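Worksheet for the structure shown next.
Note that this complex is displayed minus one protein chain, with the remaining chains in position.
Letters are used for the chains, namely A, B and C, taken in the order the chains are written, and counting of residues starts over at 1 for each.
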């Protein structure tokens, strides 16, 4: 789940489902009925130049410290993730969101055949960045490839090149459809989202309707009046049963949420020359 | 889940579902699709006078140490539990099974109104035993009441008196149906089981058919030939879809599994004089 | 360690020893050279009516989440504690500081003979408060006795009565010197401190000199200019080697740090009538 908008108390986003747009589903995503949570993480922007990241292998719903901290944190940008491991160890360094400088990154999906292609993918990471890789996941590898291909300068292009490279290497190793992904990444000001898979049947991704529109549609829903006009959510499943609230990100698309006009555009991997 | 019978490798019981009677459901109980695991625990008998207990708040499926240890432990009696907290903290001392001397105890269900009655219930625990209470759960309190009422001498009677006392106190505090329980408890040689609730609509409890009978019914199922003739399982839900394998413990009943003849009998709380 | 004064970033107090009055010793207290850290905890006041508490059984120095959070928290009152267990389990609910309403409490020392007197001490806790006891330590029991004896109305008197009661019960159980303590407790506005032991040889406790005085004494020390004029520290050992910075709390004394005039006075237990 990603939130962008006016500063909001993290607790309201994560733990007040009855009163928030996130509602029961997030409540379950964070643990009440989680299917095998293999760790969770929350990243946000506050004091200092870089975002803070609270990650743990404990089920989110049982993490008392998370609850304590969430009640103390106000942020204009928040990324929250529940991990479903695709094989690599369950440890804090393998939980999302991953951080590099001001950037946060989270990924749902997998790089198929990663056990075999991992070495080659890691070798393509900029040597100056390599030492900053902390864990052993495909998600973090993809992040560092995106950084290598220029995420800080051209997020859309960098991710397209990273995916193109991963598909290339995967197919060379006999993997037909190497990439399945939804990605959310941010520098604290804008939020870029991606929905793509090699097989063109990607995991779901939704973004919320503008709050002003929703308020008009549903004047009775309290939380909509508590949220600011810039509030935008990006989620894996349409959460609360609120008509008109959720819009599917189209298959093979990318988008950006930022103050003012947001944007969605088609996404196509860029193969290595 | 409780196992009694010839010594068996813990790993075969807990982590080899494809090959064992426990199968997919236990696999899920331990975490693959767990609904809110709030800790797990495994107790077994091996070296030394007292049973060993491995408990943790980590999801069982992700606990690498549990897997490592399970592959090294052979035991004739094993209790495994996944906790669903009814409010008290998720910490190792609140995970089942609880231990006292040679006794292990696990409980699914709840003592309703425990937050209000806890003080009175704890005060009824034998002062000599009180200091051994490590956690803050209703389940552990019930165990120590059973110990107080003579679990080591007369398990059926002790549990009946403990339940009768808890119901008495609960009703005095305005709780109509104070007790919901399935309990498995053992001294390492015999395994006592209980299914009861104040409202007479108790959580489910099943025991397995004699292995010899099952082998005759299902000669093709490999694991049945790997299990000894004394093997007996007691579980919350009928696990593997094997016809004739599971028998429901009747409503308001108790039973004992031991070498030779097992027994099931009606269970009725004994009210304090 | 307790801090009271102008709002300060928790990270500066806990993790910037080279730049803060806390210095190397706190660095070690939190783990670099800790003698058997059995958990740590940090409590602070920010959003909302009640303080937040971040506690863990992980060694503080290795807790990445603590570091992340400390960089995001500004507070006018902070309590930090490293636990040395006197027997009860190492679990989050047994870490200090303990919280009740707006109150935080931490205690170094022990109630001797607690294993034997625990039941009697717990029974003296106000039944309305009893259910809020989460852990199993002597420190938390002492806190709840202080609450029972009126901590919120008269902290000096309440603690004196609590200590007097504990000594009474201890001696009845054959324990000559039941209480060894330094205590720091706060409601977010004022900070009360206590140094006492039944044997009148109490663990050490120090408070810092007024910042204005220290600045005059040591104009070259940078951090003194970063701290506000109301800044006051209370610590177990004189930390940084800064002459004139630390003042010992006298044997059998209590004190209060608050905006304006602080106070120190003799402390004597009040025996039950």
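Everything that follows uses one rule, which is that contacts are C-beta pairs under 8 Å (C-beta built on N, C-alpha and C of every residue); 3 or more make two chains touch, one makes a residue touch a chain.
Everything quoted here is computed from the prediction, not taken from an experiment.
Within the complete assembly, C:38 is the residue of C:12, C:38, C:68 or C:167 that touches the hidden chain.
In the complete complex, the hidden chain is touched by one of A:64, A:102 or A:118, namely A:118. Across the entire complex, the residue among B:3, B:54 or B:192 in touch with the chain not shown is B:54.
Residues of chain A in contact with the chain left out of this view: 89, 91-93, 115-116, 118-119, 122-123, 127, 130-131, 133-136.
Although one chain is hidden here, its contacts on chain C can still be listed: residues 31-38, 57-59, 61-62, 64, 85, 89-90. Take chain B: the residues that touch the chain left off the picture are 9, 44, 46-48, 52-56, 64-65, 68-69, 71-74, 92.
Just so we're on the same page, only the chains that are shown with their structure count from here on.
A separation of 41 Å divides the Cα centre of chain B from that of chain C. Annotation for chain A: residues 64 touch two or more other chains.
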